[in-house]
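Written out below as structure tokens is the structure these notes cover.
Here the complex is missing a single protein chain, while all its other protein chains stay put.
== subunit A ==
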Amino acid sequence: MATTWRSALSLYMLLLMVSRGLSLASDGNKIEPVDTKQDTRSGSHGEAASSSDSGSEVNVTLTTLPIVSWKWEHVSEPYLVALWIIVCWLCKLIIEANHHVTNVIPESALLIGFGFILGGIVWGADLAQTFKLSQRTFFFFLLPQIILDTGYSMPNKLFFGNLGGILVYAIIGTCWNAASLALSLWGCQKGGAMGDLDIGFLQYLLFGSLIAAVDPVAVIAVFEQVHVNEVLFILVFGESLLNDGVTVVLFNVCDAFVTLGGSKINAVEIIKGIISFFVVAFGGSLLGFAFGILISLLTRCTKNIQIIEAGFVFILGYLSYLTAEMLSLSAILSIVFCGICCQKYINANMDESSVNTVRYAMKVFANGSETIIFVFLGISAIDKTIWVWNTGFILLTLFFILIYRFMGTFILTWILNRFRLVPIGLIDQVIISYGGLRGAVAYGLAVMLDETRIKEKNLMLCTTLIVVYFTVIIQGITMKPLVTWLNVKKASVSEDSLIEKVQNKVFDHMLVAIEDISGQIGHNYMRDKWNNFEDKWLSKLLLKPSVRKNRDNIFAVFHRLNLKDAMSYVAEGERKGSLEFIRNESAFIDFTKKFDDKFSEVMSDIMADTSSHYNRGSSMRRDPVPSVCLEVHEQAIKGMNGVEDSHHLLQQHLYKGRKQHLHRYSRSNFSVNTDENEVQEIFQRTMRRRLESFKSAKMGVAPPKKISKHTKKDQQQKKPNGNSADKCKSYHSGDEDFEFSEADSANGYDVPGSLPMRVTYRAGAGIENPTFMPDPDPTASMHIPPWLADTEVDSSIAAPSQRAQVRLPWTPSNLRRLAPLRLSTNSTDSFMLPEAPATQQRGNEQQPPSAPPPTKRHM
């Protein structure tokens, strides 16, 4: 009940949509009927006509300046194309939204059904079928991307492993289908089963050849949903792919024969036909290989134009198609082998994001045009002019197609099985036969038929349509139950595991060895030879040197598995806390990023711990000077050692620079990186300076560092406003980086890199960077709010207490009041007091031009 209602609703929606679209379209038709008439014949011609028309119109009617004008003719053609594309895709959207329907009826059949409806609407509006799938549109704009996609995503090993079978089915099977159908129909006509028809034997042959081919589009659409085992899939799929090429070649040869006429055909012509068949097929394949190599070579050197390197694949693939068409070779075979040949190399050569782009864009194009093809197959049917009914012809064609498909498959498989290691079972043979769906290629070829030479073109066309509908809809729907009923071995979904990969490789090597020992040249031996050849020559030629190095199957799997683990690890880790411990082992990766991450973690920790304390206090600390911690350090050093000059130096370089940076950073995020050298220089100078003063001090610096960190953190946390938080963050990261390298080079601490990760993390409980906590001090519990910690330290140790004058470095007496004041609500005045000079100072120091931020050092 519900399902029918929903589908009815969706249908209604679609109708609404389409009729709206069509009212536009029919407007266009009324205004300019010439355009749509030409549309079916030649796109470019129509376009030229329309543009010249609209141009003259503008010239004539322009009497006053129009503010806006209605220019439908101006855009009609691309507009209609876009409109039809969106309508087709919306059909797919609706279909895919109803899973219970697609579970029973394959998508392709539903799309054809939608096409019927749309065609009915168009017919109702125009009383003629103005929109038809022209063979030009189909072969030039819809088919190439589908074939390229199938070639590009072809499982190579499987394909070449079964190439013998595929070729036999594709070439011999197709020829058998064509010839047997032609003969039988001709015989039936002679026997008088189809009434009075003006079709000669050659024309039957032509018809047989166009309808012989299994269509890859239809086959994939159906077989993808039934998940049969991979060998069966590759057999059906590979056959359908290659026999498209074969059938086009066959069609062309037969077409030439028909043109020549029966009397002129002698043995020489037939032999020439056969030769041409092979030349066209293999020439097309070779051309495809050449283009595939070209793409691979090209992607070797597209490092600098990474943004468009993905485009090369498409454009060169398309060019291979067009070139083959130009040379009257098999365009379909050309683009298939182009995709098959280049996939491995371009996937290795291109940047990973480009590979993903290719992969997804390919799917978008292929799926998109597949949808359009099916919808238009449906639309094309709603046209009174093409329908010529001849019961005998149509039914006999259907019958013979089914019968000969089964016969051909069984005979060929019987021959094949004598040579196959794993024979094709009876059930698989049934599925292969039953999966012989005809599709758009047959229709496209039928449209190509020349009416002047073939009197019964329309009969052939509508028979083709009926065959397509019958196979796609009826066989498509029954395919799934049949697969279940026959208990066809389904594809096993196995997880990637390293040991399987290793073992498979061992098996391969083993088989090669055994073939070698037993002294026979089997296909394992050939594959090994090919692999060696490829390793030695092809990959040297086609792969980037950098890629060539780390291209090992097992290692790739290992890498992939590790990546997967890392992903789940991050997910898990983030749920439990921070992942900062990674820094223990790799000290020089991008710090800024990690610090940011860590800060957010830490912030939440502190927030949780102390939220009750400083909910109120936060309001007054909303505008802390981001550089406070620096002040702290400077002040601390100064206070400790009286090294006045170092302090001055720091003030001159680092301090001002940072102020400057902060100012600029707040305005434009990207102007920061400008003079790297200066950044480096200042950074190093200040660092050295600080290090010297630090060494001379010879003081335990850990506690103040900790404290300063606290300060930073809670400052950061208090920032409600994202911009200043950003400032603060970047600032801090720079500072911490600084501290870190200092600590490192000073050898003041032993970096507990060897500590187990978990332990470090727990001990840290929020502030866990071991480099900053060189001697884990159990007394300084991190759960104590920073300012409380300050006072604690203050009361216990004299020297660090001075350094710990976090916010009020000016006088020690201020510090005494600090902790309680911060927690009190009334402390605004006394709290703000020390801030005043700092802000003042900042204001003064804005002018100095130097010193871009040290933050960027690691970026």
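The rule we apply is simple: contacts are C-beta pairs under 8 Å (C-beta built on N, C-alpha and C of every residue); 3 or more make two chains touch, one makes a residue touch a chain; residues count from 1.
In this text, contacts and distances are computed from a predicted model.
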item	value
Listed names "EF-hand domain-containing protein", "LsmAD domain-containing protein", "DNA-directed RNA polymerase" or "TFIIA-alpha and beta-like factor", matching UniProt entry of the absent chain	"EF-hand domain-containing protein"
Among A:Ala128, A:Val279, A:Leu395 or A:Val502, residue touching the chain not depicted	A:Val502
Among A:Phe282, A:Phe555 or A:Tyr569, residue touching the chain not depicted	A:Phe555
Residues belonging to subunit A that touch the chain removed from view	419-422, 492, 494, 497-500, 502-507, 509-511, 514-515, 517-520, 522, 524, 549-552, 554-555, 558, 561-562
